[in-house]
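All protein chains but one are shown in place.
The block that comes next holds subunit A.
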């Protein structure tokens, strides 16, 4: 008898939704979990490793070793995952034996969404009542501004996961508007706990990138490297300390390599922004792209190399000036039925 290690229907959630009649009973899921754990131990024994400390990454490696597959799509290859990830979260049957539904909003069709809106509005009424009480007792209202920049609301997908039911775009925007109204009221601190369920912290951008330390070459001069790309051009730059401000590209001085003023301005932009024009030397190599793309690639490479020479605050200033982001704009593809990416064929009446 063939034993299914896992099913792939749940990875593409659309398919599972289409065959919605397949409701997984709780007993079925429990059995799948037991089988998964047993299979995990067997796999650990097969690989000669300790069954107690066998993590998901070890499972993935073991499966890739035992069942090598040349398929391109990662999701088509054999995989073994915990049943909670494989089978999507489904609601248990919402009505009892007599056919009467448990939830009072069942017949609206979106019971969890409407009950959520109901709860949020109840909290709002609470806050307003509290506000009225404070006004009646002549206590001044505290106007503390919540720090909006550090947190964001849940995305639509996260809300769908929380409610285990589909939420449409309009419904989602209405819910977010209601939450914003609730937060804007003066005494919203009372419901802080409830609001925190729906907000997530956004980390400060700067902490995501690691700045490399300076390297020293034979003469004792500090240098650092950076790489940059723009359109099709890729460039590498090595920025040396204690220099005279000479910049060399592919062995040629920038005055000869870039006859156009705009490109040279772009090359000097990072140095001029930090105020270090005569202090650094740069040796760059670039290939691909056109004249302006090469200049943009070198600009990005030099900016990335300069990060190691400079304090964290100045790195943040460089990022806010747009020097450290890779420009994602590329040539748009030509579409069938049109002459170019946007231009249509000449319209002829007959």
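Methods note: a contact is a pair of C-beta atoms (placed from the backbone, for glycine too) under 8 Å apart; a residue touches a chain by one contact, two chains touch by 3 or more; residues count from 1.
Everything that follows uses one rule, which is that contacts and distances are computed from a predicted model.
You can't see one chain of this complex, but its UniProt record names it "Small ribosomal subunit protein uS7m", from the set "DNA-directed RNA polymerases i and iii subunit rpac2", "Beta-hexosaminidase", "V-type proton ATPase subunit" or "Small ribosomal subunit protein uS7m". Annotation: of A:196, A:215, A:262 or A:287, A:262 touches the absent chain (contact as defined above). Of the options A:51, A:101 or A:150, the residue whose C-beta touches the omitted chain is A:150. For subunit A, the residues touching the chain absent from view are 147-150, 202-206, 260-262, 265-266, 268-269, 272-273, 275, 292, 295-296, 300, 316-317, 319-323, 325-330, 333, 335-338.
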